[in-house]
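Structure first, commentary second.
Missing here: one protein chain of the complex. Every other protein chain is in place.
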Amino acid sequence: MPEFAPDPMTLAILLPLFGAIAAFLAPRAAPLIGLGAVGAMAAAIAAVGHAVAQAGTVTVPLGGWGAPLGIELRADGLALAMLGLTALIALAVGLGALSAFAGEAPADGQPMPRQRAFFWPLCLLLLTGMNGVYLSADLFNLYVMLEVISLAAVGLAVLGGTVAALRAGLAYMYASLLGALMVLLGVGFVYLQTGRLDFAGLAGAQGSPALSAAFALMLVGLALKAALFPLHFWLPEAHANATAPASALLSALVVKAGLYILLRLAEAGPFPGEAILTLLGVLGTGAVLWGGVQALRAERLKLLVAWSTVAQIGLIFVALARAGTEGLSDSWRAAALLILAHAVAKAGMFLAAGRIKDVIGHDRISELDRSAVRPALAQLAFALAAISLIGLPPSLGFIGKWSLMEGAMGAGNWHWIAVTMAGTLLSVAYFSRALTGFLRFDRVRAPLDEHRGWALADAPPVVLAGLAVGLGLAAGPILAVLDLGRPFGVTP
Amino acid sequence: MTVLLAFDLLLAASIVGLAAATLLMRDAFAMIVAFIVFGMLMALGWARLVAPDVALAEVAIGAGLSGALLLRTLAHLRGGSLSAQGGASVSAPANGATQGVNALLAGLATCALGLAYLGAPQNVPGLEAHVADAMPESGVTHPVTAVLLNFRAYDTLMEVVVLLAAVIVVWQVERGLAETPAPALGTVYQGFARVALPVAVIAGGYLLWIGAEAPGGAFQAGAVLGAVAVLGLLSRHVRPAPAHRPLARGAFVVGTAVFALVALGVAGAGRVAFEYPPAQAKTLILLIEAMVTISIAATLAALFHGRAPVAVSREETDR
Amino acid sequence: MTEATIYGLAGLAVFGLGLMGVLGAADRLRRLVALNLCAGGAAMVLVASSWRPPPAAPDPVPHALVITGIVVMVSATAVALALIRRLYSLETDTDA
């Protein structure tokens, strides 16, 4: 796009990078720099949106070489939706982090508290990686971006510095690294077969053993990163033990990177056939059930929320694999809607859970109803987010589930509808454990103080959770955005 | 030909054997040494595959620096010494059945991948023709450097970002960590270091310069300079202090910052990001390489040193 | 049988061994070394894919990719090691 100088896609990736550098150099000004960088990134993304709305698909041949020699950035409706989602979540989590990490400002010469000093550089590096993933049209570049995300995400996961967080963080690091290396070897196999690294090269390739091996490797690697059952083992502890803003970023955005790349692979290549799709659906079912059961058994609120991520990811895989008569060219919309819905709701829910933990002083589910202090707004946000995650109307989660079930029904696959229903019932059961704790009062000894601690920190979770519910009404425009540039080569 | 073939087979077998040995060594120190030797042999194999740049990078970074990092950590875990103390050296492996299942799974996967590899078409043309066509406009004459700093410069920028992310995370994780006795060098090595340091600096500069035309370049040069810094740390020629922190931060980011600024700066007037004007391509690439070399060297040294420099007196309050 | 085949298969074997190590290792350090083996194996496959029968020069693109991969891997290794060191300190502190 020579008329832009420099083009907005590159800016969407590099602006957070500059922000990260600045925040690292000047820790004291980090929150200000961070929010500024996120704002600038959002502006760049808006410009990308403008270009995509005009042209459908836009590409930038970085270095002027063009594929296959150079790396191309590419944006279409799907990428745009993810970029917008990332900007939204980053803004909300950033605002939430302001108060979550606010403490006494250190005196001159004293080092900043660890969390305040390091949250922003890592968060901004994470955003660089996320945007890079959405916009990349090159397999090896995706691997590098995944590593940027991995390192930043691990840094965020261990920000709390507790033993539990560090243990979980190390397990996360190993899982993430192994997943990335599998992707790398998969990329090697692709190069062996096609001699190219860009998506376009995949599209033209004939099926072959080497390509099957490549897909198998990338599939397993990405499933590990996206925490698809039974490769989810690293997720619950890592997400539950991180500090709330970090958990929000990890669950809303980071796991989506793997899912997004899978979607892109499915779009570009001769994707493995029906049997693999069924396998994905079955594993997704396993995730829905196992995640649900574990969430029922979780003793802490944040762990419950983390297990629900496992279940919800499973549902997204079920949608991807099974929601449509036309296969992937149909089902990707349901998957995309569920990805967006889960991201917004889960970010709001983690921020709310963090706030509840801050106000009450713990997050043991069995003792939530003993507290005389009730963070009313955070609880409301939690409940709203739960509505969307359960999939009750008119939330975005409901729309996602609806399109999943509609597609499955069209294809006559009633068993996938049964899976969705079972997942819904399980999610009602586990979320109502928390909600009941919020609403029960007869175990409180001290006088109630429901409204103490209204603060700016309540705003981000409430807004996110409200959006998770309200965006269902905007499903039409969201789908219109997703279809820009006709991902998966189909006209709606 | 047959002699070379036999050599290749032997070398490949040794590489695999060392990899297995790495996993089987009971003592952690022996494991790390086996890993380093494995890296050296792998580099030799890559030299046989006519990939000298990669071999250099592997020796310097993959085997060399990774090995140093592993050894330093082992020393930390063993309270300053590298030799095993009592039974704490290696934890017991998982039980036999689990190991068996793992071996079976990994073995099956490997066999499947091997079959797929053998089934892959031989001699599919890669991108070498494209590279050859574009070389005249790249600003450099060495193809690998052209790919790294021009054709796929975006990847390389992100690779430097990964390094930056690593050092940020390491600083964050190790903040307030108590000082452990870093393995100090004996007097003989002290003397060696005194001689080696200047030589290595010169070698690093040379590698950077030569990278434009021959194997070498920013990463190898950065690794060598990083190794210099590591030696400096070990021989106590360099003692990190809080006052160094801003300088260190600057050194970490300068490569990324300059690289990204140049990438954006060249955009406009019909050019996209990373599209250097042909006339200035060589200058810009050299500038980027120099800055990236500084960052790599500083970052690798910092990764070895671990935590951010902290004054001894403040350690307790910081914890 | 060409050089590419020999080293490519060796790379796969190393990757497989690394995979086994990652799955089976009980020790943090060993698991990390096993991951490094995986990386080495994957890199070897890529380098092997770049080889061309002499006198043709090898394809430079995989070389660049592998150099990038090596730097990425050392970064990841350093982070994992920092976590290991920190955990060790915290755990011994609690034990004491």
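For clarity, chains are labelled A, B and C in written order, and residue numbers in each chain start from 1.
Heads up, the rule we're going with is that a residue touches a chain if its C-beta (ideal position, glycine included) is under 8 Å from a C-beta of that chain, and two chains touch if they have at least 3 such contacts.
Just so we're on the same page, contacts and distances are computed from a predicted model.
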Original post:
Absent chain per UniProt: "Formate dehydrogenase subunit beta", "Multicomponent Na+:H+ antiporter subunit D", "ABC transporter permease" or "NADH-quinone oxidoreductase subunit K"?
Top reply: "Multicomponent Na+:H+ antiporter subunit D"
Original post:
For the chain that does not appear here, which of the shown chains does it touch in the whole complex?
Top reply: A
**OP:** Among A:T59, A:S251 or A:S403, single out the residue that touches the unshown chain.
**Re:** A:S403
**OP:** Determine which one of A:G221, A:G472 or A:P487 touches the chain that has been left out.
**Re:** A:G472
Original post:
Of the residues A:G39, A:G66 or A:P394, which one touches the chain left out of the display?
Top reply: A:P394
**OP:** Identify the residues of chain A touching the omitted chain, counting contacts across the whole complex.
**Re:** 380, 387, 392-394, 399, 402-403, 405-406, 409-410, 417, 421, 424-425, 428, 432, 436, 439-442, 448, 450-451, 472-473, 475-476, 479, 492
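Following the convention adopted for this analysis, only the chains that are shown with their structure count from here on.
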Original post:
If you average the Cα atoms of chain B and of chain C to get two centres, how far apart are those centres in Å?
Top reply: 11
Subject >> Interchain centroid distance [CA atoms averaged], chain A/chain B, Å >> reply: 31
Subject >> Chain centre separation in whole Å, for chain C relative to chain A (CA means) >> reply: 28
Original post:
Which residues belonging to chain B are in contact with no fewer than two other chains?
Top reply: 113, 117, 126-127, 131, 151-152, 155, 159, 162, 165-166, 169, 173
**OP:** Can you tell me which residues of chain C touch two or more of the remaining chains?
**Re:** 15, 19, 32, 41, 45, 49, 61-62, 65, 68, 72, 75-76, 79, 83-84, 86
**OP:** Would you mind writing out the residues of chain C in touch with chain A in their complex?
**Re:** 15, 19, 22, 28, 31-32, 35, 38-39, 41-42, 45-46, 49, 61-62, 65, 68-69, 72, 75-76, 79-80, 83-84, 86-87, 90-91, 94
**OP:** Write out the stretch or stretches of chain B touching chain A in their complex.
**Re:** 112-113, 115-117, 119-121, 124-127, 130-131, 134, 150-155, 158-159, 161-162, 164-166, 168-169, 171-173, 175-176, 246, 249-250, 252-253, 256-257, 260, 263-264, 267-276, 318
Original post:
Which of the residues in chain A end up touching chain B in this complex?
Top reply: 1-2, 5-7, 10-11, 14, 17-18, 20-21, 24-25, 60-65, 68-71, 111, 114, 117-118, 121-122, 125, 128, 132, 140-141, 144-145, 147-148, 151-152, 154-155, 158-159, 166, 185, 189, 191-197, 208-210, 212-213, 216-217
